[in-house]
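This report refers to the structure that appears directly beneath it.
For this view, one protein chain was removed and the others were kept in their places.
For reference, chains read A and B in written order, and residue numbers begin at 1 within each chain.
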Amino acid sequence: MLKIILAVVGRDLKLAMRRQADIVSALFFFVIVVSLFPLGIGPEPDLLRKLAPGVLWVAALLATMLSLPRLFADDHRDGTLEQLALAPHPLGLVVTGKVIAHWLVSGLPLALIAPVLGIQFDLSTDALLVLTGAILLGTPALSGIGAIGAALTLGLRGGGVLLSLLVLPLYIPVLIFGAGAVDATVSGLGGEGHLSLLAAMTFASLGFAPWASAAALKIALE
Amino acid sequence: MKDRFNLYRFASPATFYPLAGKAIPWFVAAAVLFGLAGLYLGMLVAPTDFQQGEGYRIIFIHVPASWMSMFIYLVMAFWAAIGLAFNTRLSGMMAQALAPTGALMAFLSLWTGALWGKPMWGTWWVWDARLTSELILLFLYIGYMALTAAIDDPRRADKAGGLLLLVGVVNVPIIYFSVKWWNTLHQGSSVNLTKSSMVTTMLYGMLLMALCFWMYSIAVALMRARTIMLERERHTDWVKAELEGAGR
Partner (left out) sequence: MLEADNLECVRGERRLFAGLGFNLEAGELLYLQGRNGAGKTSLLRMIIGLLPPETGEIRWKGKSIRSSGDEFRADLCYLGHLNAIKEELTPLENLLASAHLADEALSEDDALDALEQVGLAGREDLACKYLSQGQKRRVALARLVKERRPLWVLDEPFVALDVAAVDWLAGIISAHLQRGGLAVMTTHQLVAIPAGTVRELKLS
């Protein structure tokens, strides 16, 4: 079971490494979107500090959305997806591997660069730590839930826009608790409660989403 | 065995189509009756609220619409589960037939909520937990309709839409509680209409209106389901016979 997950993760990472431009552009999208906000709102540190959690999280959702359409589309186009579906193990495990790989190249880089962007918003060290932790904990859920949307919209015209329409409403709890954790830290309430709920959501979605995506992929492959 | 047989017979569009056709007038009549009774109670009998004046009477539309918008989503998810489990053609059609009505109810609930909010809090929109959840529910309806519209093959549309509904129905409580939590945390203003002392006539008025909306939803969904059936099964013999009969 672990073997097949690792095999998929390994293959997807290798592919991602040969196409680094994609990772980098999603990352820069995140940086640019976040940097636009102070330009639109004004440079007052108090205001920025208050807006930072929400801005960073919304930008993280959008940056994740950017790479989702390709999660299964490339494999679908060249026929690899059929082969994966025909391998003698449950498709849900394959999807788990793909979700993990997607997180490693999309969510993880966001978490690593988020503190740097947080500094631009004058966040305290505590808040920066919680921000990084929240993005680390929350983005796997984004990859998992996103995989369902990516599988449902596989091969449809206008798939990318449709995907955002399906997935963004489902991202709301992650957004609320992710931004809430940072918010609570900034206001001195402590973000532990939010973080543990975020972790619970990530575990639940990593357990549930790959199987729902696998079912959606089978529908798409019929 | 006999029950099973009957169930499958009912699930076949050829049987369902004439049956639904006969049922629709009854549901329409029930909707009109309940609606008249509910409006009478709500508009004429129910006392004027001493705090909110006459404006509060919009709850006779607002509350039933919110109830129906949630209820219809559950019913759609139920059909979706049946469809995915037993692979019946009817379930997908029913889910698709219900979606626009559900979206309409969610929209109606938001709209009347805004109309009510203006005189009450002096603003069209408040990020109240219930209104926000209703808005997200509307997004879920729109997502479902967009997905089924984007898929050409009706079978794939039914199955993919069904799966989305099941994912949605699992998420709805999570979304609702997270929004509620978010709301209490940010201490937004919230509407407490159910908590305010409600007179029995008001409650009955609201229930009658809810029944009216319910019957209306069934009638409209059945009409839409009949249209979808004719469209999808236009090459089958029963549809040809049906259309010839209608043309005569």
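General observations
By our rule, a contact is a pair of C-beta atoms (placed from the backbone, for glycine too) under 8 Å apart; a residue touches a chain by one contact, two chains touch by 3 or more.
Keep in mind it's a predicted model, so treat the numbers as computed, not measured.
Among A:Gly42, A:Gly79 or A:Gly188, only A:Gly79 touches the chain left out of the display. Of the options A:Ile4, A:Leu129 or A:Ala204, the residue whose C-beta touches the omitted chain is A:Ile4. Touch with the hidden chain on the side of chain A covers residues 4, 7-8, 11, 14-15, 18-19, 77-80, 82-90, 94, 218, 221-222.
Please note the rule applied: only the chains that are shown with their structure count from here on.
Taking each chain's centre as the average of its CA atoms, chain A and chain B sit 32 Å apart.
By the touch rule above, chain B contacts chain A in their complex via residues 136, 139-140, 142-143, 146-147, 150-151, 155-156, 159-160, 163-164, 166-168, 170-171, 174-175, 178-179, 181-182, 185. Every residue of chain A that touches chain B in the complex is listed here, in rising order: 148, 152-153, 156-159, 162, 165-166, 168-170, 172-173, 176-177, 180, 184, 201, 208, 212, 215-216, 219-220, 222.
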